[in-house]
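Excluded from the complex is one protein chain; the other protein chains are retained at their positions.
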Amino acid sequence: MEWLSEFGAIAAMQGFNGLSVFCVLLLMALGLAIIFGQMGVINMAHGEFLTIGAYTTYLLSSLTLDYFPALQPYYFFFAIALSFVVAGAVGWLVEWAMISRLYNRPLDTLLATWGLSLFMQQGFRSIFGAREVSATPPEWLMGSFSLSDAIDIPRNGVFTMALTVLMTGAVFVLLYRSRWGLQVRATVQNRMMSRAVGINTRKVDRMTFALGCGIAGVAGAAFTTIGSTGPTAGSLYIVDTFLVVVFGGAQSLFGTIASAFAIAQTQSVSEFFMSGSMAKVLTLSAVILILMLRPQGLFTSKVRK
Amino acid sequence: MEPTLAGAKRLLPRRLALGAAALSLLAASVFSQSVLADAANTTGLAVTDTEVLVGQLHSATGTMAISETGSIQAERLAIDQINASGGILGRQIKVVQEDGASDWPTFAEKAKKLLVGDKVAAVFGCWTSASRKAVLPVFEKENGLLYYPTFYEGLEQSKNVIYTGQEATQQILASLDWIAQNKGAKTFYLIGSDYIWPRTSMKIARKHIENVLHGTVVGEDYYPLGNTQFGSLINKVKLKKPDVVFAAVVGGSNVAFYKQMKAAGVTSAKQNLLTLSVTEDELLGIGGENMAGFYASMKYFQSLDNPNNKAFVEAFKAKYGKDSVIGDVTQAAYLGPWLWKAAVEKAGSFDIDKVVAASPGIELKTAPEGYVKIHDNHHLWSKSRIGEVLPNGQFKVLYESELIEPNPFPKGYQ
Partner (left out) sequence: MNALDKLLGGRQGTLGLALLALLILVVFPLSLDALRLGMIGKYLTYAFVAVGLVLCWGYGGILSLGQGVFFGLGGYCMAMFLKLEASDPQSTAIQSTPGIPDFMDWNQITELPALWIPFQSFGFTLLAVIAVPALLAVVIGLAMFKRRVGDVYFSIVTQAIALILTVLIVGQQGLTGGVNGITDLKTLLGWDIRDDSAKLVLYFINAALLLGCIVIGKFILASKLGRLLMAMRDKEERVRFSGYDVASFKIFVYSVAAVFSAIGGAMFTLQVGFMSPSFVGIVPSIEMVIFAAVGGRMSLLGAVYGALLVNYGKTYFSESFPELWLYLMGGLFIVVVMYFPNGLAGFWDSHVRPWLRRLARRRAPLANIPAPAPAATQSEPAKTLEVQP
């Protein structure tokens, strides 16, 4: 009987692991889903916006440690907010200087933003050095809740989950319940018409892009608790993230959520039964295979082609 | 000679004659210089009476720059120190630095440039196995000499390479013995990044665990380079409850792995972990507090307590700043120029063949790691050490083996 309870505990933890991979993927993909899904812009530098968030958190963490050690337990909330602002501001600048000139050339934005990502990576390297750095997360974020002897639920996982739920909820409200969201959706569906009815589509674009980048920054801040912070850290995520968005059906936020869930569970379950490398190959191949059968992704929206 | 000179004196204005005399003097001195250089250099290397050219071939740019910077710095430090103490055979060392840019064909090209174009007497360089494999044919064909600093998988032995890091058996066997004895370890979980060094290391570890320690390997897993999600793996570890997790995860994965271990409650209080791939350099990124209490097997730790090391650490920090850290490979890179100097002086020549012939048996009593000696197979005799990670990013040395013979082609482990 003992192995059964143990099996249950592992199943529970493995289920939690799948959920936490899902949240990580979703948090990454959320910003991209807005930028790619709503604007049709392929932002290859998305990973670097993530890195901006991570470095912002790192800077804040060292500042707090050096000057306000008493605030150490709370700095993380502030770091998340600041990451959002910094990454969003850089995104706003990038949209103004670059993306806005490339709107009708989607494949070209891909190349230009790839150039941007090289540029930013070298920028990080010049500023922070080539070595990886480590932000010190507050003590309450580390460790785990021990529910029983065998079940440990990582706190940073729970935190990431909460953050993901919060961000997703906020994006939903923004997109579907706010006036701004209405303008964004209108612009996506018909740019000319939106302009005709008095929507400042340029402003909408800029805000959308900045919002997407800001969310990437938040993801970056959250990832300092589970991953590495280095000049090229963001590039580790970029392909996975794009696949999530494409697999979900680009214009559907719900699709992004479903696809992040499907990919995360496949990855997490197959990792349990085979080596990590083969699990990765299997997951990616499955995604591509399904994409070939359903080229528009899992959930297609009703937007005309 | 005499009559002509006298004639010239008569025919030419005085100043010109003086100039001619000076010129002939100069010619004579140049001639004698080249004779001098030739005695120590019969194969056309870039050696003059006052200078000898060496190459440095690492990635200063690209993804590997993180790891290779320490080696570049250590080799420079050694060369500066050698120059300050009078150089080699009375010659100052001059360095040509080339950037392999984390790109293997570039390594091969630059190696060829150093050997054929610059005719350097030795090259200190490479870090990854892939870059070494790429330059190896060039060194063998052009008969160069490479000092390679990284601990690596073994299974290689070249006339043209001196391996100053440990090969796999040196790093693995003694540390496994130690953990089996001191922690009563019987069951092991092997984890690595998916490439040749971890796979070969784990293969050797498995044989040793099964055949020598009579323990069991309860799991073996490899993750792609750059993987950042280790949740499933950590759950598998929890399920199998091994006495020891034996890890060789590298790069950004390393950071993610240890952070997630800590977050999942797998800390040193509950779990023994022995790693082959975390030095002081990596700890900067991981954060010492995230893996405090885990063990690493290396031949060198910055905290080693001996006079050689104290002087080395002091010199390194004086040159590169007080916050700089020194990992295993950095120290191994530091050995390269010193070992070369000893071999050249023993051979009395810079000729590659003579230096290679003189190398086996070269001892270095001033090595920061204590004492090393070059084996006939071009690897170093060295000690294996176990360090426990401290929260401040340093190691506490718990154990030190006897000198271990390098064995790049271990019988019974292949």
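Every chain is named by a letter (A and B) in the order it is written, and numbering of its residues begins at 1.
The definition used in the following text is that a residue touches a chain if its C-beta (ideal position, glycine included) is under 8 Å from a C-beta of that chain, and two chains touch if they have at least 3 such contacts.
Because the structure is predicted, anything quoted here is derived from the model rather than measured.
Enquirer: Which one, A:A29, A:L116 or A:L141, makes contact with the chain that was left out?
Expert: Selected residue, touching the omitted chain: A:L116.
Enquirer: When the complex is taken as a whole, what residues of chain A touch the one chain not shown?
Expert: Contacting residues on chain A, toward the hidden partner: 40, 42, 98, 101-102, 104-108, 110-112, 114-123, 125-126, 239, 242-243, 246, 275, 277-278, 280-281, 284-285, 287-288, 291-293, 295, 305.
Enquirer: For chain B, which residues lie in contact with the unshown chain of the complex?
Expert: 60-61, 98-99, 101, 103-106, 108-109, 112-113, 116-117, 129-130, 133-134, 136-137, 141, 153, 155, 194-196, 199-200, 203, 222, 224-225, 409, 414
Following the convention adopted for this analysis, only the chains that are shown with their structure count from here on.
Enquirer: Using mean CA coordinates as chain centres, what's the gap between chain A and chain B in Å?
Expert: Using C-alpha averages as centres, the distance is 39 Å.
Enquirer: Mind pulling up the chain B residues that touch chain A in the complex?
Expert: Contact set of chain B toward chain A: 63, 65-66, 69, 194, 221-224, 226-229, 231-236, 238-239, 252-256, 259-260, 262-265, 281, 284-287, 289-290.
Enquirer: Quick one: which bits of chain A touch chain B in the complex? Just the residue numbers, please.
Expert: For this pair, the touching residues of chain A are 6, 10, 13-14, 17, 20-21, 24, 125, 130-134, 136, 142-144, 146, 150, 152, 154-157, 225-230, 232-233, 236-237, 267-269, 271-272, 275-277, 279-280.
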